[in-house]
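First the structure, which I've put down as structure tokens, then a few questions once you've had a look.
For this view, one protein chain was removed and the others were kept in their places.
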Amino acid sequence: MTVSVSPGSLEDRKAVIDAFARRHRFKWYEAIPWVAAIASYFAFDSYHALGAQMFATILFALSLDLLIGFAGIVTLGHAAFFGVGAYAAGIMAANGWQEPLSQLLVAAVAASGVGFASGLIVLRTAGLTLLMQTLVVAALLQELANKWSSVTGGSDGLLGMKIDPIFGVFRFDLYGDTAYVYCLVVLFIGWLIARNIVYSSFGRSLTGIRENPNRMHAIGAPVDGRKIAIYTISAALAGVAGAMIAQTTALVGLNTLALSKSGELIIMLVIGGVGQLYGAFIGVPLYMIAQDRFSQIDPIFWYFWIGLFMIFVVVFARGGVLGVCGRLLERRSSR
Amino acid sequence: MSEFLSITISILFHGVAMAMVLYLISVGLSVTMGLMGFVNLAHGAFAMAGGYMLVLLMKQQHWPFGLALLAAIVICVVMSLILERLLYRRLYGGGELDQVLMTMGLIFASVGAATWLFGPVSQSLEPPAMLRGQINFLGRDFPTYRSFLILCGALLVTALWLGLERTRFGAQIRASVDNLRMAQTLGINTSRLFSIAFALGSGLAALGGGLGADFLNVGPNYALEYLVYFLIVVAVGGLGSIRGPFVAALIVGVSDTAFKYLAPQYGAFFIYAITMAILLWRPRGLFGQSA
Partner (left out) sequence: MSALALETRSLCKNFGALLVANDIHFQLERGARHALIGPNGAGKTSFVNLVTGVLTPSSGAICLGGDEITGLTRAQRVKRGLVRTFQISALFRKLTVLENVTLAIAEREGTANDLLRPAGHHRALIEEAYDLLVPLGLASEALRPVTELAYGRQRMIEIAMALALKPKVLLLDEPAAGVPPRETGAIIETIERLPPDIAVLFIEHDMELVFRVAQRITVLVQGAVLVEGSPAQIAEDPKVRQVYLGESRH
């Protein structure tokens, strides 16, 4: 968008304001992930189950991006909300309530409740203490799930839950056909919500909170309230993602609340790129496909190489895939 | 009444032993965090390395306990110096997210490396013959190894505190933690100080990990599994504080033992709840520096 140098002309004014006001409009390349997802349904016939899990994980990563990338809240306990959602769905199913959509709703409410309550405590701090508190919340919930085995199945978890067909028509089967479409649709809705928030005035203020919290206080922003709000919303989305995983794998275990889950998630997000809304869409598939390949070659090595890769990304390829691409594009255009 | 006393003594004994281990491992983390402002989540990996070195040198190479422990510490110190120069240095003053990511990557790499090198099963520590069994103290039997642990721990902690209070190096560390820029203008070579502090902290972690292999089982997931505990000790104690984590370690060690004994159906639940409560009351830790 080029603006001529003479200030004050009405055309310039309109041009600048238009450019600014239209940032939220959909761009053509935003359709790519969805087209690719639909195409993959047909192209990768036997990978529907993996695809479904990928979509759920992308939603999970997207919810984390809202916190880390936009609000600037670095957390290592996001699995807490994922696990709450997963267990919500699992416990409901194990106790006879097997309708999937209502399970999603309950998962969202439960996870957002936990998000709100923990946010009130955790967000009073900053830096390492905040990070640590998020870890403690997840560890606390994991211990709760571990010990309350009558409800949660303890260390064995919940297995083999039956899920009713969606709308009474679309059944979940072993091949994952229904699961694929189901997860894709839920992801789409979740993405619309996240995208909407990011481009809203609220979302812009989050960027301000990330960039300079003191400045936000100085312009009269209720910083604490905003942080709790986005924390709660993010938790709800993570809970929905957890429920989806429970429903499509018919399995909920303690690992849904584990530190390794939060750690892997943050890695997936960073590989794609933080704070750019699409990092999750790039990082999650890359990670999961690589992990799938690796587990067939040598499962033990996976953690080792992904650890090294992470160190490499931080030191040499900051910003992940999107960051590197962005810099390359900048260099091209400035030549 | 004597039953109550007996249980109390038992809980205190085992709790203090655990506290010693936790403190030895965590004090280094507190110092590097307070000194370099660096979020080193991978600190537990050095404790793990110390544990593995000790256990395996004794088991497979049949080295005597003392020698194996010493070797474990030396190896870990060297490793930490290399890592500090190569990696950590690049991220000082960097963003928090980068530090979290890099150290998270280190944790994962350590998990993978340990699984590959030593297999997925946890290793147990077999104390040397001299330290096995029970000793009798004031009419009660106490496990010898843990008594040794408490004694050893107390000596090390005293040495550490004296060292930090009385030596010039200690003074430099305390000054730099308090006000880094001021310390630099006074001519303290903070870069070298960081390296030495880091190595010292990692060495202590290795020592703690080795000695504490009795409590904290040495397995490939060590760094992940116990990270929460180390962070709790540091955060509740107060970042950068030397004595704070000791108090925190005592709280954690004794309460964890107490709860696991008296209310095992809750497990570690109460530790986490107590931690959150303490940090709500004092966000900078019990002995943390105020802004």
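So that you can tell them apart, the chains are marked A and B in the order they are listed, and the count of residues begins at 1 in each.
One rule holds in what follows: contacts are C-beta pairs under 8 Å (C-beta built on N, C-alpha and C of every residue); 3 or more make two chains touch, one makes a residue touch a chain.
Remember, predicted model here, so these are calculated numbers, not experimental data.
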Among the chains presented, those that the missing one touches: A
Quick one: which of A:F20, A:F42, A:F167 or A:F316 touches the chain that's been left out? A:F20
Would you indicate which residue among A:T75, A:Q103, A:T125 or A:S205 is in contact with the undisplayed chain? A:S205
Full-complex contact with the absent chain, from A:N214, A:Q296 or A:S333: A:N214
Which positions on subunit A touch the chain that was left off? 1, 3, 5-8, 12-13, 16-17, 19-25, 196-197, 199-205, 207-208, 211-212, 214-223, 229
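Rule of thumb we're sticking to: only the chains that are shown with their structure count from here on.
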Suppose each chain is reduced to the average of its Cα coordinates; what separation in Å results between subunit A and subunit B? 33
List of subunit A residues in touch with subunit B within their complex: 68, 74, 76, 121, 124-125, 127-129, 131-133, 135-137, 139-140, 143-144, 146-147, 259-260, 263, 266-267, 270, 274, 300-311, 313-315, 318
So in the complex, the part of subunit B that touches subunit A is made up of which residues? 33, 39, 41, 87, 90-91, 96-98, 100-102, 104-113, 115-116, 120, 224, 227-228, 231-232, 234-235, 239, 265-269, 272-273, 275-276, 279-280, 283-285
